[in-house]
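Input: a single structure, listed below in structure tokens.
Up next is subunit A:
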Amino acid sequence: MSDNDTKKPTGDAQPPPKGAPTDTPAAKIGSEPSNPPAGAKLDNPPAAASGPTGTPPPKPPSGPPPKPAPKNPGFITATIDGKEVVVKPGTNMIEAAKAVGSDIPYYCYHPRLSIAANCRICLIEASNAPKMVPACQTPMAEGQVVKTTTPKVKEQQRAVMEFLLLNHPVDCSICDQAGECKLQDYYMKYDYRPSRLEGTKALKNKRKVLGPRVVIDQERCIMCTRCVRVMNEVAKEPQLGVFGRGSHERIDVFPGSELNSNYSLNTVDVCPVGALLSRDFRFKARAWFLSATPSVCTGCSRGCTTYVDWMSQDSYRYRPRENEAINKSWMCDEGRLTYKYLNLGRVLQAQVGRRANRAGEAVPVTTRKEAAQAAAKALRSVQGSKQLAVLASPLASNEDLLAGLNFAKSTLGVSTVYVGGRPSGAADHFLMTADKNPNRKGLELIAKGLGLKLETFDALTTALKAGTVKALYAIGTEVPGNVDAFAEAAAQLDVFVAQAFTESAITAQATVLLPASVPVEDEGSFVQQDGIIQRFRKAYPPKGDVVPGWEWVRELTSELGGESTWKRAVDVWRELAGKVAEFAEFNWEKASPADREKPGINPLPAGADGRPAGYREFGTPRVRGI
Partner candidate 1 sequence: MAYKVSKDPRTDIRERTYVPNLLRGLGITAKHFFRNLFGTRDTNTQVVDRTGASLMTTVAYPEEKPIYPEGYRGLHRLVPREDGKPRCVACYMCATICPAQCIYIEAGEYEDEASDSEDRVIEKYPTQFVIDELRCIVCGLCVDACPKDAIRMDTYMHTPPEYTRQNFVYDIPKLLKGAPVSHPSDPWNKREGSEEPHHVHKEAHTRIGEGLVELKLPHGEHGGHGKALPAGAQAGHQAVVTQQGPIQVTKFIK
Partner candidate 2 sequence: MSRVLTILVAMFTIVFLMAGGMASAYLVGGLVEEHWFTGASRLTNVLFLVLIFVMVIATLLTMAERKWSAFIQDRMGPNRARIALPGLKNRSLGGLPHILTDVLKMLTKEDLIPAAANRFMFNLGPILAFAPTFALFAVVPAGPSVQVFGRNVDMVVATPDFGALYVLAIASLAVYGTALAGWASNNKFGLLGGVRATSQMIAYEVALGLSLVGIFLTFSSVQFPAIIGDIGNALTGGTGQGRYLWRTDGAFDLGLPAWGIFIQPLGFLLFFAASFAETKRAPFDLPEGESEIIGYFVEYSGMKFGLFMISEFVEVVVLAGVTTAFFFGGYHLPFGNEWLANLPIMQEHGWLLGTILGTVFWLKVLFLIWVQLLIRWTFPRFRYDQIQSLGWKILLPLGLANVFVTGALVLWDPSLRALAVLGIAEIGILVVLTTTTKVPAGGAHGAHVGHGHDHGHAHAHGGHGAHDLPAHAHGVAPASTH
């Protein structure tokens, strides 16, 4: 998995509205690394525009050099590859060089981890050192002249690459990292020579299972120890260590233990080569086929900023996206694996009539129009009635909730809304929260803005038992209580119109089932537990007959005689977000990260039908290997 550290933080371009701190030490979770790289945050230094023409400060004469007066007080002014750079004191050379466009290669360095300086590929020439210095470890000094492209540096980089590749098995053909591997990239850039090794390479464990989610190939490892530092410093669960020495040095778990931390997959993220691999993603897809779309993790109310990697109409994995305010560069394992509900067990067809009563029969084809008409007919009979209840799920996006709750209030005439959603789970010491719903805060804000009263789910079950509710309109069918018990209660309902994306016992009881899209199939926004609003983007068109929830609401509104002209999710936001005071500051369009971060080669939909090669006769494409 690729390194977040190589990407520029392309998270929300707009600072979070609640004024969340962007780069204050207090916002960081965990202890500060011993040598904190502050990053090349230029914070608008006064002479930043002086440009590369600025001459380096005159060299002091021999003897104990008197401290030269800083050119820009409060900042360090130095020269990298002939360009003047002005940085904060303590900024290391790698970050400073990035600021002026000089790339210094590195493996072991990570901006959010302590400095190990053991890969030695970042060695560069500095004017105040007799030997080459590791750029990751050395802070910039006033008046320093740094050169990153001299023949000496280049030879050093090539030699380091040769050493690193000495025992590397070069089995890229079966390595999942191929395509996003720093060893591949740097080999092409800094080495590009055949091996001079004669004889065999060191044999180590090719596939040692470290834990429930991570497998290691010790032969591929280049001993950068990033994974060890991640477990020590970020997860604070020191489960990995370095064993042996020389050619037989290797990363492993301590004897008798396993890598079972909830943050173990972060080691896969930071691994610059293919040594640590996710057992879930292993062999599912090659990296160059995948496209990445900015998204938000829906596993808990933390709302970690993510990329979703997808191909064709399937999601393959979540990767953390840089967001200083929420998750930095990290993500929990549990949240990473929640992508699976985007692919499997989906409601893909509209249905009219209870599916549970016709188990085993073929599903009759119901068009979206027919389903909307059936739903409108059912709802019209209970419009404004006390017997009608509305169940809203905090898994739905702001746009779906705005549209759905506004519809419930103005068209259906209800004044209370019952809150569904996933049941609470365990929280942990870092990112994961107990509330497993990504948008509970958003639901609360919208209900408040629209003047609706929120009731708990227990109140709904009580009302169902009492028989006071005979009709239910559900925006999302996830329930915090017992699913089967609720399904049994729902079987007694006269009208049960449900917008759902995952099949369950409850959707089987729906009298009209409307397939709704998951976040990756439509754009929208979530409000995270701290009140930060985040946009997510559309990756691929919805599967099957699925349409976004707000589009169902638009259909129902027009079937019930209303007027609605929404074409995109943003139309819903523009029309209804004004009713919610907290949404006023959020600029929906400007908060949008790039639509597609990394386009994959995506060779599969060759024909206009989009079906993969060899499956032209098979109907719809299959879910690939998940």
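Following the convention adopted for this analysis, a residue touches a chain if its C-beta (ideal position, glycine included) is under 8 Å from a C-beta of that chain, and two chains touch if they have at least 3 such contacts; residues count from 1.
In picking the candidates, the idea was that all candidates are chains of the complex that A comes from, given by their letters.
Model, not experiment: these values are computed from the prediction.
Participant: Have a look at 1 or 2 and point out the one touching subunit A within this complex.
Facilitator: Looking at which candidate touches subunit A, I get 1.
Participant: Which bits of subunit A are touching candidate 1 when the two form their complex?
Facilitator: 166-167, 171-174, 178, 194-209, 218, 246-248, 282-284, 286, 288-289, 601, 603-604, 606, 612-617, 624-625
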